[in-house]
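Scroll down for the structure; my scribbles are underneath it.
The other protein chains are all here in position, but one chain of the complex has been omitted.
Showing chain A:
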Amino acid sequence: LFVAETSIMTKLLQWLLGVSLLGAIWAVVAFDLLELSLTRTYREVAWPMPLYLLVSFGCYSLATVGYRVATFNDCDEAARELQEQIKEAKDDLKKKGLRM
């Protein structure tokens, strides 16, 4: 539902909505706001979740960016080809009358 309405809702608002929703669920479970009488395990697992998620996302980001930097293609062949074509172009243009 929210994804379909991207043209009306800015990315910032989408994020705020998502974070608020998750935040509300977390608060309800971690602090037992609605007195749902959940077992202790739920509360103990929920409480550190935000930190866990933040750290996990941090690790994911570092790993992803690191991987992408490591596998960033170096186009040596393209540079060589360009150099050759530059020579060819200069000769041809000189023949055609270009004065540099």
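Basically, contacts are C-beta pairs under 8 Å (C-beta built on N, C-alpha and C of every residue); 3 or more make two chains touch, one makes a residue touch a chain; residues count from 1.
The criterion applied here is as follows: contacts and distances are computed from a predicted model.
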Can you tell which of "N-alpha-acetyltransferase MAK3", "Adaptor related protein complex 5 subunit zeta 1", "Dolichol-phosphate mannosyltransferase subunit 1" or "Auxin-responsive protein" UniProt lists for the chain that's not drawn? "Dolichol-phosphate mannosyltransferase subunit 1"
By the contact definition given up top, give the residues of chain A that touch the hidden chain. 6-7, 10-12, 61, 64-65, 68-69, 72-76, 78-79, 82, 85-86, 89-90, 92-93, 96-100
